[in-house]
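Yeah, one chain of the complex is gone here, protein chain that is, but the others are all in their spots.
The letters A and B name the chains in turn, as written, and every chain counts its residues from 1.
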Amino acid sequence: MSEFTQLMVSGVFTGMLYALLALGFVVVVKGSGVINFSQGEVVVLGAFVVSWLLTDVGVPFWLGVPATVVVMMVVGAGIERFALRPLQNESMLALVMATIALGSIIRGLVPMIWGDGLRSIPSLIDQRRYEWFGISIPTITFWSAVMVLILLGAFGFFFSRSRLGLAMQAVSDDRVAAQSLGINIRLVNAVSWAMAGGIAALAGYVWGSLLGVDSRLVVLGALIFPVVILGGLESIVGAVIGGIAVGLVESLSAGYLNDDLGAGFSTVAPLIMLLLVLFVRPYGLFGRPEIERV
Amino acid sequence: METGRFHEKYAEEIAVYGTPYRRIWILAVLAVTFVVVPLVASPYWLVVLTLVGIAAVGATGLNVLVGYAGQISLGHAAFAAVGAYTSGLLVSRADAPFWVAIPTAMVAAGVFSLIFGLASLRVKGLYLAIATLAAQYIVQWILSSWTWITGGFQGIVIFEPIEIGPFDTTTPTGKYLLVFITLAVVVMFVENLMRSRSGRAMIAVRDQDIAAAGSAVSPLRYKLLAFFISSAIAGLSGVLYGYNAGLVSTEVFTLALSVQYLAMILVGGLGSIPGSILGAAFITMLPIWLRDLLPAVGIELSASVEVHLLTMLFGVAILLFLVLEPRGLYGLFRNIKDYFRMWPFSY
Partner (left out) sequence: MKRKIAKSVSLALGLALLATACGDDGGGESSEGSSGEDIVIGVAGARVGPIANVGEGVGEAVNDWFEMVNANGGINGRKVKIEEIETKYEVPPALEAFARFQQSGAVMVAVEGTALSDALTPVSEQSKIPIIFPGQGNLDTLDGEAFPYAFPAGPLYAHQATATVQQQVDELGSDISIGCVAWEPPPGREYCEGVKNATESLGAEFAGEVVIPAAAADVDAQVRGAVALDADVVLHAAIFGQAVLLLKGLCDQAPDLPVGAWHWAITQNEINGAGAECMEGKFGASMSTLPSDEPEAVQMLRDYWEESGSDPNPVLEENSLYGNGLYIATVIEEGIRQALEIVGDDGEVTGEVMKQALESIDGYEGYGVACPITMSEKDHSGNRAVNIYEIRDGSWDRIGDCVTGPPVSNEPDVS
């Protein structure tokens, strides 16, 4: 039983980390309708920037992390301005292709600036794990989960209360209608990419602290997809719940199923769940149902 | 992106040679491909062209699904893997002749893809992309964990070379001919498919599925058909891959390959067969071209810097290309053609 509780708890907390990766992706889909294949690379860039600021420049944590968020917001907005805006009226697939190209650019750029070696991010708290009621959680995982919840609250407020947030909601509902009502689509696009950049900075900090900072962190990009498909491509709450679901399935199947079905079943378990979800609820657990089936 | 065929009369639609010149063009292309190149090209260029040809087969297959039927797939490398392993195992374990193994492999890849194709009946666009992405991971997992299928952790399946008289797939020329004969057959098949009811039905489903259903064109049937054909061709490219390298292993058919197929048809031009081939050539040769370009313009860099610079330039080139010519290489080709046709009054 305690094994089960532990697997559940670590599944939920790991799921929050996945959600952090997925949030940046979802914000871009919501704001600009682009499936961003380069979010993994943007996270890597964030991780390198934060590690560079904290170790090489020697900026303290409370300044370094917010500074990275600002830098990455500028980067995000820059990507929108210089890579995607010229393609504004082209097909969706051209935009997807552009993000693939962007990914390649960042993958080449990062090691040219910071070299090939693995870098580390100094940890803020000495204690590495919390032990509560016999359940242990890595410190960094715990605080990241707290951060995800705060972000979630902030986004909830932003999208339901602020003028810009409402504009973004409108754009994600119907771009043409929103434009005809005088909403500035370019601004919405730029803001959503900037937000994605900022989230990527946080994700880079968290994942970099866990795994070390290295260009091979780009594999994180592939973890986004099961999360967003479970949660729905455009739902922020969905991203968090999808993340938790993936974390749980992974943790439980790693704990109980591996030996019976072949090693490493926990990687594909969320994907099989994904397929089942597609058949039962095609637009994700929290996606917007569109009556378009035939 | 412009992805259609804009014929106005049925006769135009079914004509093999749209204009008399087309017959000459096709004969010329065939002559160059099968006579001139094997005689003239160096072994190195035969190897590069073979890689282009294999990619072109896969890209043409994907174009049937994406360009004509309007569905999307990020799992084509997985379907290629199913084809490659089916054919390789049939030959090496069951002693089947290659002419039995290859069609069986194509059917296996096609049938396997239907599991994911069924999702296309429920979901559209990007959700479908992600369902097929699942195919990619699931196949990779099966290959690396079910050793009773692949015969070992490395999952190596050896492809015995095909030798018929002087034709021998251990030589660069033999591989080149095998791949380009297959490509020619695939191109002919897809070209004919698009002149048939099935092809037009796929286009109808892509453009407006509800209207198609209203015209007695079953979206269910034609989406699944497109998935089947497209993946069978992907499976064929997996088989060619095996004959080219001489073996396949678990680490070959990765997500990167699936994304590359997609990049090829996007760069080449959606819904265009010459586009698929041009795109395959572009994506395969661009890294080589960039690599040779640097020393040619006098840039000498240390290996570690050069590697990353090339990765970056690859992205920059694709991005520039998208911005400057969003209709793909085939669109560019048509522009150039029109420019010279109108000359000297081109503007």
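Definition applied: contacts are C-beta pairs under 8 Å (C-beta built on N, C-alpha and C of every residue); 3 or more make two chains touch, one makes a residue touch a chain.
Everything quoted here is computed from the prediction, not taken from an experiment.
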Write out, one label after another, the shown chains that touch the chain missing from the document.
A, B
Hidden partner chain, touching residue among A:39, A:189 or A:215
A:215
Which of B:63, B:113, B:144 or B:182 sits in contact with the chain that's absent?
B:144
Candidates B:98, B:116, B:180 or B:321 - the one touching the absent chain
B:321
By the contact criterion defined above, which parts of chain A meet the unshown chain? Give residue numbers in ascending order.
3, 6-7, 10, 14, 17-18, 107, 116-120, 128-129, 136, 138, 207, 210-212, 214-217, 219-220, 222-223, 247, 250-251, 254-255, 258, 263-267
Could I get the residues of chain B that touch the absent chain, sorted low to high?
40-45, 47-48, 51, 54-55, 137, 140-141, 144-145, 152-156, 158, 170-172, 244-247, 249-252, 254, 256-257, 281-282, 284-285, 287-289, 291-293, 303-304, 306-308, 310-311, 320-321, 323-325, 329, 332-333, 335-336, 339
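The rule is simple: only the chains that are shown with their structure count from here on.
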Per the C-alpha centroid definition, the whole-Å distance linking chain A and chain B comes out as 32
Footprint of chain B on chain A - complex, ascending:
35, 37, 83, 86-87, 90-94, 96-98, 100-109, 111-112, 116, 222, 225-226, 228-229, 233, 262-265, 267-268, 271-272, 274-275, 278-279, 282-284, 292-294
Contact set on chain B toward chain A in their complex
1, 66, 116, 118-119, 121-127, 129-131, 133-134, 137-138, 141-142, 144-146, 209-210, 213, 219, 255, 259, 262-263, 266-267, 270, 304-305, 308-316, 318-319, 322-323, 326
